[in-house]
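Take a look at the structure set out below.
For this view, one protein chain was removed and the others were kept in their places.
Moving on to chain A:
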Amino acid sequence: TLRLIYTTVTVQRKNVGASGPEKYTETFIKKQIEEFNLGKRHLANMMGEDPETFTQEDIDKAIAYLFPSGLFDKRARPMMKHPTEIFPEQRKIQWGEDGRPFHFLFYTGKQAYYSVMHETYEKLLNVQKYQDQLTAQDLPPQKEKRNLAGSRWLTKIELEEMLLEKLSDDDYSRFVQLLQKLMTLPCGDIEEKYIQKFTKEVPVQLQKVVIEPLKYDERGVAFSTGEGIRKTARATATVYDNGTGKVTVNGIDILHYFPVLQDREQLLFPFQFLDRVGKHDMVCTVSGGGRSAQAGAIRLASAKALRSFVTEKEVEFMRQAGLLTLDPRVKERKKPGQEGARRKFTWKKR
C-alpha cells in the first residue's frame, strides 16, 4: 500500500538567505546609468538650466526643492546619484561555463588579497636583484628619502573596497608590513608607482585652520579674541597688546576669582610658553562648569587669541604642546543596571 507523505510549502521553498545579497548584472547597471543620464537631462530641462553643465550639486539642490522631506536621517531622504554610488561594486562571476575558475588562486578563498601579496613580493625580489646588480657593478646604492610624513597607507576598509574582498586584521597588518619592507629598501623610482597605489596624501594639520588678523580698538591698541570650551564651561577671551600682564575674569581679578594655584598656572601657560608673560592684558568672561573646567576653557580661549599675535612656526609649536586642541573628555553617562558610569552594584552571592 502507498502512504501519502504530507510536506508543508515552507520545506519546499528555496533557502532565500543562502544566495547572499542581490546580484546585479552588467546589463542592469548599464541600463541604470542610461536612465540616470536621461533623468539628469530631464531634470535640467525642468529647472530651466543647461543640460550639458548640470553638476551633481545642482541635482541635489533640485531634488531637495522638488521633493522636500522633513526626515532626520539624510540617507532616508529622496536622492538621485550616479548608479555606481548607489549599487555597491560586486565581483563578477569568477568561473566560466565549464565551472573552471579564471584566477589560479581562486581556491585560496581570498584570491585578490593573495595575488596582491604575490605581486608585492615579486617587486621586492626585483628590487633586491637590482641592488645586487648595482653592487656587482660597484655603483653606490641609490638612497632617496621619500617624505614619509606626507602620505599614509590605505586603511583596512579602503583596501577591502579596492580588492572587493573581506580581509582580517592579521591579513591587513601583514600586507602593510610587506609594503613597509619594500619602502625601506633603497629602491627609488622603480617601485614608486606601484607603492603609490596603496598610499594616500595626508595634508599638514595646520593648513586646515584659518588664523584671524589683528584688530585695533579706539586707543590704537591691537587686540584679538578667542573662544574656549572645556566640559560644560564656555569662555571668551580678549587679549590686548602693550599690557602689564593684568588678567580680569568676569570683572574680577584672577587672584580673587581663582584662589587655587593650579588654575592660575593654567591661565598663564600659553603666555609662559611663548615668553610673553608681562606683555599682554587679558579680559575674559566665563560661565558654566567647575573651577578647573573654567580655567581650561580660558586657557584654550587665550591660546586661540594669541595665534594672531604670533608667527606660524610658533602656532605649530603651540599646537604640538597641546594648547590649541579642544579637550573632548566629558562626564560619562550613568548606565542602567549600574550604580555609576563604571561602578557596578555590590555583588551579592544570594
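What we mean here is this: a contact is a pair of C-beta atoms (placed from the backbone, for glycine too) under 8 Å apart; a residue touches a chain by one contact, two chains touch by 3 or more; residues count from 1.
Everything below uses one rule, namely that contacts and distances are computed from a predicted model.
Chain not shown in the complex: UniProt lists it as "Small ribosomal subunit protein uS7m", one of "superoxide dismutase", "1-aminocyclopropane-1-carboxylate synthase", "AP complex subunit sigma" or "Small ribosomal subunit protein uS7m". Note on the undisplayed chain: of the listed residues A:24, A:240 or A:269, the one touching it is A:269. Only one of A:193, A:256, A:329 or A:349 touches the chain withheld from this view, namely A:329.
On the side of chain A, the interface with the absent chain consists of residues 147-150, 202-206, 260-262, 265-266, 268-269, 272-273, 292, 295-296, 300, 316-317, 319-323, 325-330, using the contact rule stated above.
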